[in-house]
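All protein chains but one are shown in place.
Chain lettering (A, B, C, D and E) follows the sequence in which the chains are written, and residue indices restart at 1 in each chain.
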Amino acid sequence: MENSIAWIFIFPLFGSVACAILGISNRKICYPIAVLSMAGSLWAGIETLRQVLSVNDHTVSYLFGGWTLDAYPRGVGIEFHADILGILITLVVLGVGLLVSLYSKLPVEEETPGKEPLFYTLFLLQVTGLAGICLTGDAFNLYVLIEVAALTGYGLIAIGSNRAAAATFNYLILGTIGASLYLLGVGYIYIKTGTLNMVGIHDIIVAEGLADSATMQVAFVLVGVGILIKMAFFPFHAWLPNAYSNAPTTTSCLLAPVVTKVMIYVMIRMVLSVFGVEFSFESTLWTDVLPWLVVVAIVCAAVMALAQREIKRMLSYLIVAEVGYMVGGVWIYNYYGLIGSIFHVISDACMTLCLFLGAGLILRKAKTTHFDGLRGLFTKMPLTMTGFFIGGFSIIGLPPTCGFFSKWYLITGGMVSQRWEYMIVLMFSTMVMVVLFFRMIERIHLAVSESGENLGHGHGDLGLTDQQTRFDEGPLSMLIPLLLASAVVLVVGIYNQEVVSLIEVFLSDFNLPRGEGIK
Amino acid sequence: MTEYFAIFMGVALFILMIPVIYRIGAGPTPFDRMLAVNVIGTKTAVLLVIIGTLFDRVDMFVDFAIAYALLNFVSAIVVSRYLNRTISLDEMEAKENAKKIKS
Amino acid sequence: MGLALFNTFILLLLVVAALLALRVKDLLTASVVFAVYSFLMCLLWAEMGAVDVAFTEATVGAGISTVVLIATIFNLKRKSSD
Amino acid sequence: MSTPEVTVIQDIRPLIAFVAPLLGVIGIVWAGEKRKNLRETFTFLVASIQATVVLSMVPLLLSGTIVEFHVWQMFTHVPLLLRVDGFGLLFACVASLLWIATTVYSIGYMRGLHEHAQTRFYAFFAISLSATIGVAFSANLLTIYFFYEMLSVSTFPLVTHMQDKEARTGGRTYLGYLLFTSLCILLPALSWCYVWLDGGNVAMDFLADTGKVGSFSETTQIILLILFTFGFAKAGIMPLHSWLPGAMVAPTPVSALLHAVAVVKVGVFCVVRVYSDIFGTEVLQQLDGEDWMIGIACATILISSLIALSQDNLKRRLAFSTIGQLGYVILGATLATQQGIGGSVLHIAMHACGKITLFFCAGAIFVATGKKYVSELRGLGRKMPVTMGAFMIGSLSVIGLPPLGGFVSKWYLALGALDRGATWVVFVLLISSLLNVFYLLPVAVTAFFRNPADDSEPEIKEAPMACVIPLSITAIGCFVLFFIAGPLVSMVGLTD
Amino acid sequence: MKLLSYIPVLVVGVLLLYAAKDFPEWGSPDAPASKSPVSSHFIANTGVDTEVPNMVTAVLADYRGFDTMFETVVVFIAGMAVLAILKNSGRKKLVKREFEVDAEPDLIVTNTVRLLVPVIQIFAFYVLAHGHVSPGGGFQGGVLMGASFILVALSWDLETALIRFPLNWTTILGGLGIFLYAGIGLLSMFLGGEFLDYSELANIFPVSREMARYHAMLGVEIGVGLTVTAIMFSLYANLSTEGRLQRGL
Partner (left out) sequence: MSLDQTIFIPVLAESLHTTTSPTPLQFFGILLSLLGLFFFVGTAVGMIRFPDFYTRMHAAGKGDTLSTMLMLSGFGLVSMEDLSMGSWLLFFKIMGVVLFIFITCPTSSHALMRAAFEDDEMPMTEKDLKKPSAKKK
């Protein structure tokens, strides 16, 4: 299908408009619209992937407005530039969107009564924005789409409680600063190159040797810092835990897996495709300083996560730590690290989705996400907890979940670059995650109280009444997406070779060091 | 000739704007500030026409001037509405109490 | 030459307006000062020849932004805490 | 271990042996607490299937055929590959046969004590065994790592089965040690091999890539050696051993599994694998740092034996005994001679059989009398003759007296030490055997030859039949192993 | 703490100034932005491609129409987000209001507004329609139009304005605006071109391909105008009343 790239965002865009308009008269219609448009969008994404794989250079570009490359100079129209990396991340975004939209029926009705049309409008536009970010080939269009994603994000988070609204404020301020810095950077790029098209920018940088230009250096810093703020990298992470933990269930399920990951994708994109490997990595400042910042980031986030007694807050800090992983994977500057980073973007999206979906179900059943409310939950909802644990194992990095493989490549990358501090910190945070999740597993799986007292008598029951031990799974509309997500975690892990080989095809265009052995 | 005159007018307006901006900063009441803003707003319309003269495209710039003329007083009305038509909650309670007593 | 002169004045006044907006504690005043700021921005755009931007700034600055800001302050405390 | 002129065939049997317990889990969970008999039938069924499948591969192997199954491609050059060679098959046989015994035993034990959450127990037991078979049949380092982690996680619910504070502490120590070492020590070592062995083009295959580590510098090799040895913390080598006594809080069938079959044996199995099939004897013998490893192994043997002497809790004493016995296996591997490695492989089997008998006995005593301490066992031998007799046999086997299995493996270990020219190791072996005598025999002696403290105790009977039969079988197995040592030796390839 | 916050500001400022040393000359025709093929194409061929004299409008609504579509979406999102946050939140107020409205409409102001509102609206239409040749277009026209309704709300009260422009209509009109914009794009895609390739509309309308672009741009601008009008008013109505839609400013 020729226009499949366009269909990727046409479906949710029109879906959101339909939600807004039709939702006024009939609220019930929004849920099917959302699910259908996400499904259509995912279909278009898969179609595009097929298209990308079928062409020789593995890139499909789509010129909006018919300003084709053969008749007009590049950059006249806006280009969607789907390479393998872009379409992979798009598929992740769309997949997460579909699962979350399936999941959303009950939580949305219960947590934001009367606001379903607005919620789904924002939801679909969020997905539109994120998918667009992954595909766009135009630096300014990227900014617009970042704004689309960010604004809907603010709305989706603040739609819940008053606390969520207060938390959104921090997010809004930092997000706006980040986007503004990015915009400034793009402006500087335009001053020196005269084009906004990413391919065009790269060509001009290479052709005119702009690597030494002070303007370009500053533009790189501005764009980089802007994106780092947006992805909640360590010193700028303050907005994330509050926002995600206070947000409504569906919102955190959608935002937590994809938003930060998509921004990391933008960083990879900027570093590799726009500024180019030579430009980005030759300035020693970034490659030397950032991994150390990553070290601090991961340690702080992991320690903060340890201190949390509430699932969603803990997961939010884990996201900050994971962002550290991925940024580190990029800036240790080698082939394996980048594979690890990109694969971790994908796998982290899957496993974070899994965990947040699980947390939503726990919240719904136990009425709390505090650790104290968890005891004995396994007996009540074994399927939910299995799904949740698969996500947890993946974050820890146990095979055969996808988390193991991404961590493997990241460690390998650290090994190749001989960034021992990065590796040590990866180990450290892995151990922290082991502690975190097995602490939870203890409570969930074994009915033990906070003081360690066995609530069961050791014989027969688990210290719970008959009422409690009866199977009490969440509703199917929420359970099935969770199980699907955990299945995806396993499938991506098992078929990681296919994904990695795609990433390798993408990375083969770039001249990255693979490490010539210390023995 | 007209250009030089326009430049002269523009610079004169800018210089005369300084005391007005001083009034915005100094206050003391919000009304003073709003008054000064209003003055600056109308003068902006004039300056737009002046810039239009310099570009020799007054027909283009005059549209902005119209927009300013039409919309400039919105902010004045908003501020006056904010300050004028509002009473503090205590007063309102007193009023409502009075109404209750009457009825 | 004339435009350069204008430029200097506008930029000077812009800085003054921006600092004023930062300094005042009264949010109402701050939003009023923002109105001035947007007038000056409009002039700056116009002076630079970016007429469409200037027009947008004119309509938004004069018509909407002050109103929306004050409508928001209406529901908040008027004094800023810092 | 394997001779080069073997033929390799593709067959699904290794996968069946691995997957059967996993499928059994579904049945076990489905049957659940309500249908106990059905559930235990399922357990027994999958155990039998597994054992049958594993045993069916023995003739193939003896005829020089190696069975392989390619499951999926994990990394570009590293597949998840199952391969049945002699070493692995021996281990798999031991594990799957003992599982049957354990199944029967645990039916008696769990029912006898009216334990809670038995479904969970059986389910995770099956998963553990599945992982054990996976380790036994792994064909490369990453595959082995894969199953190793699976085993760590799946035994956690078994260790914390009692759910009280002690169990939680034990479980935390257990998991902390195992995951810390595997994720933080082992994973970098694997990554190191992956990256620097020919730029990721080497699959770290046990068959094809033996000795390729030799291209590294001396220092790197030593570092790798240390990382691997301590990374497989399940092997319980000395500084990283303390999870093992802690994990004693588990129910006895689990302890038996942990200490005789699955967990610790997987640890030493992995270490031996790495020593023999990743480094290879040639490389190891040229390595200077190797002597240090021998020293550590010997120290482990002696120190743990001394600690075991001071333990009054029977299961703890057995646990420290296990640590010492694992030291033998590591010692054999570090000797880096054909005889030594063969001896350590044999010792895995021999010790498994002996030690599981001991644990079964400890459990049976607990079921019948509720006693945990050695000092409480006076006079018990007359009331529970079968159990204590089996205990005696197991002790003798572990000590290494003919005609019991333990003798064969110790013999080969001594031969390996002499081969290498490390005569002092033989003395270490002798001293430690003496220590074994000191801490194991008194238990049986106390039970048989000392009068009970008071006669007011209630009447004590023999443990339930489901407990007694398995331990008798394993006790007999100790004898049998001595007599079938010939085929075993040829299986691990020591005869040529 | 307040002083600390100046540090990043200063750093960014220094960075920006540092970058300026490498800038091309101010307004120089040799600057990359001026001589790049893209700019020269816009300057030389806008009239040929689209028949629109105002280059900026052509770039906004046609060459980079995709951006503009999403900018409109951003406006729409702003309105929807404010509605989503404030809807039904009247009971649980965030901050206690200091004042309440209590006054009659002022005679002079209402009469002035009575006079001005039609003029503003006509001017808004003029700006919208005249965007092809002079500055202006959908966004500016929409803002003016929205401002006219806000003016009504300010001089009488919000309830009066809401009678003329109910809040549900803002959502519908906002959605319709985007629907119009994206619909034109979709239509041109159905007619065989890329998304937003207006020239394909010449297949069903009796005009040349260039004029098709010209007219489609007008349609697109109307879409933008609709959305902006609706959202501006909706923003004001919601913000001034915390979503209760009564007793506003």
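Going forward, a contact is a pair of C-beta atoms (placed from the backbone, for glycine too) under 8 Å apart; a residue touches a chain by one contact, two chains touch by 3 or more.
Fair warning: this is a prediction, and the values are worked out from it, not measured in the lab.
*Asks:* Give me the chain E residues in contact with the hidden chain, please.
*Replies:* 25-28, 103, 106, 108-109, 112, 115-116, 119
*Asks:* Just the residue numbers, please: which parts of chain B touch the chain that's not shown?
*Replies:* Chain B touches the chain not shown through residues 1-3, 5-6, 9, 12-13, 16-17, 19-20, 22-23, 28-29, 31-32, 34-36, 38-39, 42-43, 45-46, 49-50, 52-59, 62-63, 65-66, 69-70, 72-73, 76-77, 79-81, 83-85.
To be clear about the criterion, only the chains that are shown with their structure count from here on.
*Asks:* Count of steps on the shortest touching-chain route from chain A to chain B?
*Replies:* 2
*Asks:* Chains shared as neighbours by chain B and chain D?
*Replies:* none
*Asks:* Find me the chain with the mean Cα position closest to the mean of all the protein Cα atoms on display.
*Replies:* Answer by centroid distance: A.
*Asks:* For chain D, which other chain has the most distant CA centre?
*Replies:* It is B whose centre lies farthest from that of chain D.
*Asks:* Measuring centre to centre with CA averages, how many angstrom lie between chain A and chain C?
*Replies:* That pair's centroid distance is 38 Å.
*Asks:* How big is the gap, in whole Å, between where the Cα atoms of chain A centre and where those of chain E centre?
*Replies:* 31
*Asks:* Calculate how many whole Å lie between the centre of chain A and the centre of chain D, each centre taken as the average of the chain's C-alpha atoms.
*Replies:* So the centroids are 42 Å from each other.
*Asks:* Hunt down the residues of chain E that sit against at least two other chains at once, touch-wise.
*Replies:* Chain E, residues with two or more chain partners: 94, 97-99, 127, 135-136, 140, 144, 147, 150, 154, 249.
*Asks:* Hunt down the residues of chain D that sit against at least two other chains at once, touch-wise.
*Replies:* Where chain D is concerned, no single residue meets two or more other chains.
*Asks:* Which pairs of chains touch each other?
*Replies:* A-D, A-E, B-C, B-E, C-E
*Asks:* Flag every residue of chain E that touches chain B in the complex, lowest number first.
*Replies:* Residues of chain E touching chain B: 97-103, 109, 112, 116, 119-120, 123, 127, 130, 134-136, 140, 144, 147, 150-151, 154-155, 249.
*Asks:* For chain A, which residues are in contact with chain D within the complex?
*Replies:* Going through chain A, the ones touching chain D are 336, 393, 396-400, 404-405, 407-408, 411-412, 415-416, 423, 427, 430-431, 434-435, 438, 441-442, 445-448, 452-454, 456-462, 494-497, 500-501, 504, 514-515, 517-519.
*Asks:* List the residues on chain D that touch chain A in their complex, please.
*Replies:* 72-76, 114-117, 145-146, 149-150, 153, 156-157, 160, 162-165, 167-168, 171-172, 175-176, 179-180, 183-184, 187-188, 191-192, 194-196, 199-200, 215-217, 220
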